[in-house]
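One protein chain is absent from this view; the other protein chains keep their places.
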Amino acid sequence: MSIPFIAVPLILASLMPLIGKISKRVLPDVLTSAALLGLLGYSVFAGRQTFLKGADIWKASWLGEALNITLVLDSFSVLLLLTISLIGLSVALYSIDYMEHFEAKASFYALLLVMIAGMNGLVLSNDLFTMYLFLEVAAVSSYGLIAFGLERNELEASLKYLLLSTVATAFLLLGIAIVFGLTGSLQLAAIAEAFSAVNNPAIVGFCMALFIMGFGLKAALVPFHAWLPDAHSSAPAPISAMLSGVLIKVSGIYALTRVCFTIFGTQPGLGQVLMILGIASILVGAIQALGQNDIKRMLAYSSISQIGYIILGLGVGTPLGILGAMFHLFNHAIAKGLLFLNSGALERATGTRELDRMGGLARKMPVTAGTSIIGSLSIAGVPPLNGFWSKLLIILALVQAKLYLPALIALLAGILTLWYYLIIQRRAFFGKLNETWNHVTEAPFWMSFSVLLLGTICILIGLLFPLVILGWIQPATDALTAGISQAIGLLGL
Amino acid sequence: MSDFWILNMFFVVLLFLIGLFCLLAMKNLIKLLIGIELLSKGILLALIATGFEKNTILTSQSLAISFIVVEVSVLATAMALIINLYRHTKSLDVKNISNLKG
Partner (left out) sequence: MHTFLLLGLVSCSILAVFSSDLLKAAISLAGASIFLAMLFFEMGATYAGVFEISVVAGLITVLFIATISLTTKEEETKHSKRLRLLFPLILIGLILIDFLFMRQYLGGLAPLAGPAETGEFGQIFWGGRTFDLVAQIAIILSGVFCVLALFRKRSGDE
């Protein structure tokens, strides 16, 4: 029964304008957070069910008549549903206080809920074109959310993102049209079966290139990353957390993995292309992050770099690599969401995002500082936090596959990552307290609560990582590799 | 695939190239939207031509209709963004969206 994941946010979103008229502040907040909390609980429940019973295919029926809605929920989808709900809940709680100075909170919640519904739909659907449609749902709502503050920079970033994203989806649809033309079906499993009979490597390579270009832009892989620093730094902080934490992973990495691994299997070309793009992303992201003065731009470039790690792990193709990649996906979502939310708290308190104008804020904002340290160390890969384990798995997988140069690059980039995160910590929080900031206080209750929640989860996952891996990540990997082996079996390799 | 399909795909790619050219070379924000429109026309032609070729014209029509709905939403949002940008800068020049350094 996975329809609530899509139905609940959509229905609540359509009622939001009415709710907003009744009560401007309390009711939208409470309802949104309650709905997302419910979805989080339900996704944990669904996860346990899927682990025990295997993939769940649910066909809808309305009043006894079968509708043709098939929702497929396997462990990979469930991991992402959990991530979406968790970050969504934190963002909703955070927005209770952060969005106070906007009058139109109901519109904000409506767009946020539609975006979550779109992402959930993308993850649950089994049909190539339906995945595309839900990807557009999430994308259109994100255009509105990025530009929500109606300042010039936000509008510009959103427009650039819109134009680039439309080009990418045009390429994507061309690929879908060609695949439809070749195989006559749009269901993923049927396409995989039919594609094995195509023996024209040029057209297969062309389709692969189209899909990688399309989904790669949504995932901000180098060289399609140009929109990300502007969009993620200009958006309001909770939206940056949502975008960097979840949207690029769901509409980029999940879609890319599902489509390419199911249809193309592990063709050797695909793995190598992914690895090259991954390494390029790691390096470009890390190097450009070092030169930034704006905290959110630095975090945005860091996202590019970490997505590179995930794609590198997926490109290796071995079970260990995929395991590391999925674990890193989950960890990065939590840690990057945490860091973006904190950057919003900093911006709200000091009015600026420039690191060299801040200083010594740890005394005034201890919760923000503490959780920022946890998030930064997690992404930089410091034990015993969660990011350490996932990066270790990826590097181990590379070494195991005898790819020593990429492993070395990944390791060195990890050191770069640690460096620029320490720069943020030092410039913003430690050092001498800048006189201008004598009056700042800690972030309001709900903002602190949500970052504390995420920070605690970072620590818990880091300490309890075997349980997390066995319970959530391993089944997800198995679901994905099952699809790959099926494709390999059909290709007769 | 038949020659008819290849003829149609030729024009699809041509429309794509003209649309991309428009996006790259035009200096007016609304012309950029025209570029997006041309890309969308190419996609629609590709979908319907492929459906005609495989004799699954009904499914292709459903896909095409869904895509037209998406296109309307995207264009409406883009126009809302452009109108708001105009309110800020009073001009439609593309130079106005080169402010951030990306």
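Per-chain residue numbering starts at 1, and chain names A and B are given in the order in which the chains are listed.
Keep in mind that, in the parts below, a residue touches a chain if its C-beta (ideal position, glycine included) is under 8 Å from a C-beta of that chain, and two chains touch if they have at least 3 such contacts.
Note that the structure is a prediction, hence the values are computed from the model and not measured.
Enquirer: For the full complex, which residue in A:32, A:95 or A:125 touches the chain that was left out?
Expert: The single option touching the absent chain is A:125.
Enquirer: For the chain left out of this view, which of A:26, A:57 or A:150 touches it?
Expert: Result: among the candidates, A:150 touches the missing chain.
Enquirer: Against the chain that's been left off, what residues of chain A make contact? List them.
Expert: These residues of chain A touch the chain that is not shown: 6, 10, 13-14, 17, 60, 67-70, 101-104, 107-108, 110-111, 114-115, 117-118, 121, 125, 127, 129-130, 133-134, 136-137, 140-141, 143-145, 147-150, 181-185, 194, 197-198, 200, 202-203, 206.
Enquirer: Extract the touching residues of chain B with respect to the undisplayed chain.
Expert: 1, 4, 6-11, 13-15, 17-19, 21-22, 25-28, 30-31, 33-35, 37-38, 41, 44-45, 48-49, 51-66, 68-77, 79-84, 86, 92
The working rule: only the chains that are shown with their structure count from here on.
Enquirer: In angstrom, rounded to a whole number, how far apart do the mean CA points of chain A and chain B lie?
Expert: Inter-chain centre distance comes to 27 Å.
Enquirer: With touch defined as at the start, can you tell me which chain B residues reach chain A in the complex?
Expert: 1, 5, 12, 16, 19-20, 23, 29, 32, 36, 39-40, 42-43, 46-47, 50-51, 53-54, 56, 59-60, 63, 66-67, 70, 73-74, 77-78, 81-82, 84-85, 88-89, 96-97, 99-102
Enquirer: In the complex, go through chain A and note every residue touching chain B.
Expert: Per the touch definition, chain A meets chain B at residues 129, 133, 136, 140, 143-144, 147, 150, 152-153, 155-160, 162-163, 166-167, 170, 173-174, 177-178, 180-181, 184, 186, 226-227, 229-230, 234.
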